[in-house]
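The structure is given below, and queries will be raised subsequently.
The complex appears here minus one protein chain, its other protein chains still in place.
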Amino acid sequence: MDWTVKQGFEIEPFLQQLVGEARALPVSGKVADYIPALAQVNPDKVGLALATVEGKLYSAGDSTTEFSIQSLSKILGLVMAMNRIGDSLWQRVHMEPSGLPFNSIVQLEYEHGIPRNPFINAGAILIADVLASHYSASRQAFISFIRKLAGSDQIFVDEDVLQSEKQHGSRNAAMAYLMKSFGNVEGDVDRVLDHYFYQCSVNMTCEQLASSLTFLANRGLQPVTQRVICSRRDAHRVNAILSTSGMYDQSGEFAFTVGLPAKSGVGGGIVAIVPGYGVICAWSPRLNHFGNSCLGMHMITGLAEQLGLSVY
Amino acid sequence: MDWTVKQGFEIEPFLQQLVGEARALPVSGKVADYIPALAQVNPDKVGLALATVEGKLYSAGDSTTEFSIQSLSKILGLVMAMNRIGDSLWQRVHMEPSGLPFNSIVQLEYEHGIPRNPFINAGAILIADVLASHYSASRQAFISFIRKLAGSDQIFVDEDVLQSEKQHGSRNAAMAYLMKSFGNVEGDVDRVLDHYFYQCSVNMTCEQLASSLTFLANRGLQPVTQRVICSRRDAHRVNAILSTSGMYDQSGEFAFTVGLPAKSGVGGGIVAIVPGYGVICAWSPRLNHFGNSCLGMHMITGLAEQLGLSVY
Amino acid sequence: MDWTVKQGFEIEPFLQQLVGEARALPVSGKVADYIPALAQVNPDKVGLALATVEGKLYSAGDSTTEFSIQSLSKILGLVMAMNRIGDSLWQRVHMEPSGLPFNSIVQLEYEHGIPRNPFINAGAILIADVLASHYSASRQAFISFIRKLAGSDQIFVDEDVLQSEKQHGSRNAAMAYLMKSFGNVEGDVDRVLDHYFYQCSVNMTCEQLASSLTFLANRGLQPVTQRVICSRRDAHRVNAILSTSGMYDQSGEFAFTVGLPAKSGVGGGIVAIVPGYGVICAWSPRLNHFGNSCLGMHMITGLAEQLGLSVY
Partner (left out) sequence: MDWTVKQGFEIEPFLQQLVGEARALPVSGKVADYIPALAQVNPDKVGLALATVEGKLYSAGDSTTEFSIQSLSKILGLVMAMNRIGDSLWQRVHMEPSGLPFNSIVQLEYEHGIPRNPFINAGAILIADVLASHYSASRQAFISFIRKLAGSDQIFVDEDVLQSEKQHGSRNAAMAYLMKSFGNVEGDVDRVLDHYFYQCSVNMTCEQLASSLTFLANRGLQPVTQRVICSRRDAHRVNAILSTSGMYDQSGEFAFTVGLPAKSGVGGGIVAIVPGYGVICAWSPRLNHFGNSCLGMHMITGLAEQLGLSVY
């Protein structure tokens, strides 16, 4: 396997080196400000963590500082929905890349309210509808799922971010109502959005995120606890959709340069799955114009090149 | 590695079994008829071949019958252009998935004549412009490249298909002129299309295609001859774009269900790359409504599942 | 003037003839059923009325039967908003035709939440926002305005239709939220939609509609009462937008064949303005696939041809 790390290679010092190099780069990008609460973050934070399928955890920089996971929550919501309603999910959301950003709404209209994939906002709102409809207390179920994966009770929603999301959620409301007009959103839109914004507002650290998602690199099995989080087939499927659609309109370029299934969030976090090896989580708040963390991209690219991690 | 084939597993009998099963399925899909010459093919043909990085070749069914490679030629054109002009290529064509089929032309307009990726028609026409501009005899160079890869002088263009392409090429001409209006196509449109249609009209067999492309599963190195066809990095890159954009608007679903970089053509051929292991080529002329071979999809899915070939 | 009716021509018998001919035509089109309450109407009703700038009223058929005015209300809402906030209105809604129906939402996105004109749903919702923001009781103000124009206290909202609109209003909610996400809708979306649905749910008769709108054919002046309803310039402007955008995606064809400013509603009503002469209102519930009343189109075309009413 390409990513058999060479004997004697020291991972943690290399992560520290990557963080140091990132911090030395000229400032680039800007912190997300579409909701005021997100703009409060310290823009200079840089964290990096790597959790392996053998249960080891390496980290560097601000890897134990909490940040808003935002769209990284879409992975966890998807896994919950797949587990809950099985393959019928794919009647309501597709698994195709979405093309141009300006198309988000016209595609939804052209495709009769069925989102292109679960990692665009429309798709994640659809997933929120599934969860809100199939759990009596979907937000509680969601936070419990995360806490179990992370092995920590100390994971919480940021109330300021949550309120801010709700106050600036008109665009997401527009998509939810459009899907409802096609009959694809079943529940009450306010309740669906409540769940969706709740998911986005969870705070986690790089270490927690890398550890929590290791099951995706390990055929659905969580390394440390040996619990089955999802089926092997579903782990492959999540990774497949991440590969084509996880990095916004830079997904193709990320596959081209890095070659790993990955997801980013506007809080500045990026997770990358290395099937059979582990999960990387990088964090730094300044974003490029695609909405992906500038330094996060830089560190993951460096790590993938050094360790030869491309799946292709 | 997932695809370490189990000791004692007999590959060729399994390929024969897959071909037999495919032939027994109810007829589904229809032969491409957008150009009359393609509609002449025997619709009941079924071929399957597997060439490994260790230099072995397995096959079954009509695996030595020639068929029109059509869009499979886009892989070979891309490799030639990458070799010829290097990274400057990516100023003129992107590597993002393309989204909705109806968008092909509006995307080209919205993105100022830069095609989304080299595997949609607009992108392949752009590649044809690169080749026609950088080779004094680009068509001869193309066929020579294929013959060398296949180790055979007996690879030819089907003249009927070529004439038919030219007579029904208005849509491709529209895209070429649109790119020229943005200054992205440099050469004379007629000459560019001559090259493009020539590429599409080459005939090859499943065995030839699988063997010819094995370098993509082997970091750029052709197994039997040990010749470097492209750099390791470029082999990864081609596979990455194939993963997100090789199977038309079914690319995401193919990643989801099969998990391999792949490309299909309207002649009914599909090639799938298994990094580190080999290349599969399946052929059967009847297409589903995405333009992908029905039985080809079926056989590759079966083979990938049996051997556990997903890269994810 | 083309529409100087010939001496001795008897208008009312001709209207009766047109209604009779319309009733004798083979059944064509279907009643709007996007909200259940509208589908309850008797589909065989046919009414026709003509109110002149000289204060005369001619009618035939079911011209005193009430029906749901639906989008005809957009004219009245627009006049109220023009009167209330003046030219600043045109910063928030444009006056261009809208092109393809499938574009409604993408255009709104592409043009940053500014609707193309006040007669598409997005534009009328924007107008509803203006009215809801500038009147302490906008719904009451609206119904009062209509009653004054019609000279009748007996004009009411159909409560069944209103409830039905609210229950099936997701698509309109989607557009309202999209405009709000761009900052163009200022008020609370629920309140804006309350006004919008209220407007649409008013019931009126052909005679009431023709009389009420005569000021548009008379430079803003209501013939009978001699009250100024709007400025001469604004009357021209409303007629201009009706000419390019009043008949959904059949506006160009209506200008081509009839040549009059006009507006239709999915309740089956059509009003056509004849500048300097009068206003026609036709009603029949069955709609063609553009959403315009089949028999209404037929009768207005016949009347316009007979009297030579084209403005062109």
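First chain written, first letter: the chains are A, B and C, and each begins at residue 1.
One rule holds in what follows: contacts are C-beta pairs under 8 Å (C-beta built on N, C-alpha and C of every residue); 3 or more make two chains touch, one makes a residue touch a chain.
Here the structure is a predicted model, which is why all the values come from computation and not from measurement.
*Asks:* Among the chains present, which touch the one that was left out?
*Replies:* If we consider the entire complex, the absent chain touches B, C.
*Asks:* Which residue among C:G47, C:G77, C:G187 or C:P275 touches the omitted chain?
*Replies:* C:P275
*Asks:* Would you indicate which residue among C:Y110, C:Y135 or C:F182 is in contact with the undisplayed chain?
*Replies:* C:Y110
*Asks:* In the full complex, which of C:K30, C:H94 or C:R191 touches the chain missing from this view?
*Replies:* Considering all chains, including the one not shown, the answer is C:H94.
*Asks:* Residue by residue, what part of chain B touches the chain that was omitted?
*Replies:* 102-103, 105-106, 109-110, 170-171, 173-178, 180-181, 189
*Asks:* Considering the entire assembly, which residues of chain C contact the chain that has been omitted?
*Replies:* For chain C, the residues touching the absent chain are 1-2, 94-100, 102-103, 107, 110-111, 116-117, 235-237, 239-241, 243-245, 249-253, 255-256, 259, 261, 275-276, 310-312.
Basically, only the chains that are shown with their structure count from here on.
*Asks:* So chain B and chain C are the same sequence; what rotation in degrees superposes their CA atoms, nearest 5?
*Replies:* That rotation is 180 degrees, given to the nearest 5.
*Asks:* Quick one: point me to the chain whose Cα centre is farthest from that of chain C.
*Replies:* Computed centres place B farthest from chain C.
*Asks:* Which chain has its Cα centroid closest to the overall Cα centroid?
*Replies:* A
*Asks:* When the C-alpha atoms of chain A and chain C are each averaged to a single point, how far apart are the two points in Å?
*Replies:* Each chain's C-alpha centroid was found; their separation is 48 Å.
*Asks:* From the mean C-alpha coordinate of chain A to that of chain B, what's the distance rounded to whole Å?
*Replies:* Each chain's C-alpha centroid was found; their separation is 32 Å.
*Asks:* At which residue positions does chain A touch at least two other chains?
*Replies:* In chain A, the residues touching two or more other chains are 102-103, 110.
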